[in-house]
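Missing here: one protein chain of the complex. Every other protein chain is in place.
On to chain A.
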């Protein structure tokens, strides 16, 4: 798979969770990549963890947060 295709797949997963109403609540970076913690309050409180491997996806998530997207207004 091309690097772009790998990134696109991970980007879709991120966008999919945001579309479902999840917001990004935390990022844990380690040797294996970045674990992105998503939370949602409605309809029921739930959390999902997404492991991002590609550099472009890890950059994409933080670019979203930096721009104020994908995070709840606390």
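Note that in this section a contact is a pair of C-beta atoms (placed from the backbone, for glycine too) under 8 Å apart; a residue touches a chain by one contact, two chains touch by 3 or more; residues count from 1.
Keep in mind that, in the parts below, contacts and distances are computed from a predicted model.
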The complex's invisible chain, by UniProt name, from "FtsX-like permease family protein", "ABC transporter ATP-binding protein", "Dihydrothymine dehydrogenase" or "Phenylalanine--tRNA ligase beta subunit" = "Dihydrothymine dehydrogenase"
Which chain A residues would touch the chain omitted from the figure, given the whole complex?
-> 2-4, 24-29, 37, 39, 45-47, 59, 62-63, 65-67, 71, 74
